[in-house]
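All protein chains but one are shown in place.
We call the chains A and B, going by the order they appear; numbering starts again at 1 in every chain.
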Amino acid sequence: MTPTREVFFNIRHVWVMYALFAVTLAIFFHGFYQHWQRWTRGLPANRTDRPWQRLQGLLRQTAAHDRLLKRYRSAGFFHLLFFWGMVILTAGTTVVFIHNDLGIHIMQGAFYLYFQSLTLNVFGALFLVALLAALFQRYAARPSRLKPDQWQDGIILVLLLTILITGFILQGARIQITGDPWGAWSPVGNVTGSLLARVFSISALTQLHRFTWWFHMALVFGFIAWIPYSKLLHLLTAPANIYLRDLEPRGALPLLDMEKAETLGTSRLEQFSWKDLFDLDACTECGRCEVNCPANLSTKPLSPKWLILDLQKASRSPQIAASAPAANADEASPLVGPVIHEETLWSCTTCRACMEQCPVMIEHVPKIVQMRRHLVMERAEFPDDLQGIIRSLEARGHPYPGSSASRSDWHKDLDVHVLSDKPDQSFDVLLWVGCAGAMNDRSKSVTRAVAQLLKTAGVKFAILSREEKCTGDLARRIGHEFLFQQLAQENIATFERYHVKKIVTSCPHCFNTIRNEYPQLGGNYRVVHHSEFLQELVASGRLKPEPTGLGKVVFHDPCYLGRYNQVYDAPRQVLDSVPASQRTEVPDWNARNALCCGGGGGFSFMEEKTGSRMSHNRSRQLLATGADTVAVGCPFCMTMIEDGVKTVAPAGQTPRVLDIAEVLAQAVTQNPAQESGR
Amino acid sequence: MFHLVVCLKQILDPEIPPADFKLDPAAQRAAACGSLVVSIFDENALEVALQLRESVGEAKITALSLGPPTAVDALRKALSMRADEAILIRDEDFPGMDAHGAARALAAAIRRLPPADLVLCGRETGDWNGGLVGAFLAAELDRPYTNFVAGVTKQGDHFHLRRQTDDGWEVVRSTAPAVITVTNDDHNLPRIPKVKDNMMAFRKQVPMWTASDLGLTPASVAGPNSRLEQARLYIPVVDRKCEMVGGDTSESRARQLVERLAALQVI
Partner (left out) sequence: MRNVLAIVIPAGAFSRTEAEILSAGRRLASQFGAELTAAILGPSDDSFARESFAFGAKSVIRVEGLAGYQSETYSIAAQQAAAAADVILFPSTTYGLEIAPGLGYRLGASVILDCVRLEGDSSGNLTITKPVYGGKANSELVARHGPVVIAMRMRSVAPGEKQDGATGEIRTIPAPTLSPRTQILEHQTEDAGSGPKLEDARIIVSGGRGLGNKENFVHLEELARILGGSVGASRAACDQGWVPATLQIGQTGKKVAPDLYLAVGISGASQHLVGIAGARHIVAINKDAKAPIFQVAALGVVDEWQALLPKLSDALKEHKARNS
């Protein structure tokens, strides 16, 4: 006899099931179509290019659960079991369909034994265990990221649990009733059957089986129909969202064509792209974004999770859906203010932790920036702190109103190649200093250290000095796209004038903007961060660090270097190159999980008016490592961490905060064989 | 239609860091060592005009500037702040012009426009700090003049001008039409224009008027101040040595400071 089982064993009036399935599908498609209508209200976006790359990412996140297993691993593991449980069991059902309805008899023999019986059982059991674990997590362990409790969350878990349990009951009952010779190939079902047989007689089991079969079917059909009406929608939207993710460089915010744009920024839902709207329905409310958000952790009125869910609710609200586009652009926005409070938008540092952690690749930051664009460019409304800074950027090309510092101060007594003085002298790389590096006293020391190291290594570099203007990163992050483009175009013109090809900079914000965003405006250059450049110099032997008694050092990853551009190793290698240094890490909150210092998104220039200080939170993490030195790689981080460390360091502990260039410079100038150059 | 005219001047950025500020000895003025901006008090004047328009409901605001071709950017800034019209008077046509002459040229331009109920100027320009053109303009047009105004309201046929005095402020009632100069105040910080308005201003036409358009000759714009000779223009050198008070704690520094102050006999 070939191993198989009778499909619809013990069931009569099977046509009812098909009829109910049709109803289920109708309900499903109705719900899905409503979502589809909402998604297609948005503006166009091209997210179907590079299909192979997209597919690879999709497989990595779904089959391998890459992100989910990188943090909160136990929860990630359970969900991996959910995923594979679902996939395998759905495959199992599909096999029955193919076997029974398409008449291709695959459900037999070895395939029946190894796959349909054993594999399904194992995955079903794992699924069941994972569900129990999930219930425990949600209702006993109660991590904050899952708050608040919603009835739908518990019901989904209980529903799936019941489906699995009833599935095993069905299997067990059938095995007992039919005396299935291959019962042992379905071990869990088999055991269930034995247990049932102790309680029920065969005729009782027959009744039970029949009843349970219809019950199980009802639950499953209910599940399917419920998909578009609950967060189960993510079964479809999550993989799709991962496939449709943004493949452009992470640090490049969307370009706004100022001439052609009808609106500047987003003030209404339909001014988001269809992809932005689709994002809202991929959310599984896992809360990973929220518990990694530096603003949220310092009790500011921003939760990336609620940003998405509030937008989701708005997109489903008939009121907001029905509201006609404003006749006059000065009309109040139904979105910015009523749905998403301005304070929420101004609480974001654009650190990207939310997007890094999100398992379904929702894009929180671009939405915030698009709404900021509306506030700044259409309403001219922004925090008071930024008024003077915007005026200063417009008039003077730097964000320090009232400053009497000149960009040429730091190099007055140094012999450096200033391009305007010697335009025809050749150079290999442009050292882009940035506004902080030229005009902020603490950062000037870092610039001098970098210049010193380059000279020691014999690098032919040039600087623009007073011809530099702010790269415009700050302007773009606060939503002033117009000002950003203005500044960027001026800088690009200057680069072209001097035929600049390669740029090194010590500011990750400048690094990110010139490298990833200037190409949007026609400026293409090879840009490296000073940590990468210095690491190459050390590796090639042009810089030879000597021991300096550096002691224990911890590196604080800048958001715009790490998460945005995935440069994690170079700064660490620079630190490691100093002999006898002991590098340590902040456990759990380092590299891609590093907590933002609170300096991005305009925050370096604004006072934190609510909650605690983000810099203090990060400083505590860094100090807890017991390091003597905190190494940074960004002028904003420098300001924030220095201030934080000074404020929260326990009495008697005063670690130094140094840029990696300063650490290296100290290790290199100690070498008597080299020119001190000071 | 209630008509407000704001006179503004484009000047060298007054916030150039001292280290970068240079003089051009041949031209006897500052060198082109920084960017060009609207003189700050002129922006306050424009803001006062905008606020007056908002309080009255409706008014036409014309921005007027006497300057080189680059002054079009200053006028565009005014347009982006929602001035209705902007006109540039070419100053290249007036080589020997002094403050009196500037007032004459502006007055000639104002006479070509629909009658202005109020002319607003900044209290002094950020470059030459003359403080004269507003008053001379009032004399040319034979209108009542009030200086250091921070805010204006319209009361019937009159203006109520809130202005700063040496020890406080005053409300001056003035007949219309009038000429005022405006000073800065925390209520008249110039608004930041909406980017849409920036872009609209870019596309707007800014007509340019010449000396012959205004019926002026070089001689008519050389007033009594052109009798003055600028013998010297120099950057004063400040040569002071600051004694820094040392000490490891704020407490020790405070004590040291008190000692030094006592030694100087100021306490």
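One rule holds in what follows: contacts are C-beta pairs under 8 Å (C-beta built on N, C-alpha and C of every residue); 3 or more make two chains touch, one makes a residue touch a chain.
Quick caveat: nothing in here was measured; it's all calculated off a predicted structure.
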item: Contacts of chain B with the absent chain, listed as residue ranges; value: 12, 14-16, 18, 21, 23, 30, 41, 99-100, 123-124, 126-132, 135-136, 138-139, 143-148, 150, 160, 163-175, 178, 183-186, 189, 224-225, 227-236, 238, 240, 242-245, 250-251, 253-255, 257-258, 260-262, 264, 266-267
item: Residues of chain A (touch criterion as defined above) contacting the omitted chain; value: 402, 404-405, 441
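Basically, only the chains that are shown with their structure count from here on.
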item: Separation of chain A from chain B, taking each centre as the mean of its C-alpha atoms, in whole Å; value: 49
item: Residues of chain A that touch chain B when the two form their complex; value: 258, 264, 329, 376-380, 387, 390-391, 395-397, 401-406, 408-409, 466, 480-483
item: Footprint of chain A on chain B - complex, ascending; value: 13, 15, 17-20, 34-35, 37, 189, 191-196, 198-199
